[in-house]
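As you look at this complex, bear in mind that one protein chain is not there, while each of the others sits in place.
So, chain A:
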């Protein structure tokens, strides 16, 4: 919570102070990371035929999906085979992680626990 206030009064005039501030932020991020990993699964090897709605449909069997993201490359129109699924609790995430095989469109996905980090990319998420 101290971090909230820090943000508010960021002095931007002195570079060295700004750096010290970043350091502070980083330290608090580290502290936060120690305890609070959001229940996010990092998905790799998503077949090209599937996008976020397919992922969402599939992973709904393990729990309530809060957010599901599969970033598309705006240069090619394809995604790069990776995505993130955020569940509402660690338990649900564990459900998903414990299942050995995850198959969408006949392709086996790689499902990993996301390292403590903010949910990435929101360009094509199907949040509602």
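Going forward, a residue touches a chain if its C-beta (ideal position, glycine included) is under 8 Å from a C-beta of that chain, and two chains touch if they have at least 3 such contacts; residues count from 1.
Just so we're on the same page, contacts and distances are computed from a predicted model.
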item: Choices "AP-2 complex subunit alpha", "Translation initiation factor eIF2B subunit beta", "Origin recognition complex subunit 2" or "Leucine-rich PPR motif-containing protein, mitochondrial" - which one is the UniProt name of the chain not shown; value: "Leucine-rich PPR motif-containing protein, mitochondrial"
item: Touch residues of chain A, complete complex, unshown partner; value: 1-2, 4-21, 23-24, 27, 30-32, 34-36, 47-49, 51, 54, 72, 74-79, 89-91, 105-107, 124, 127-128
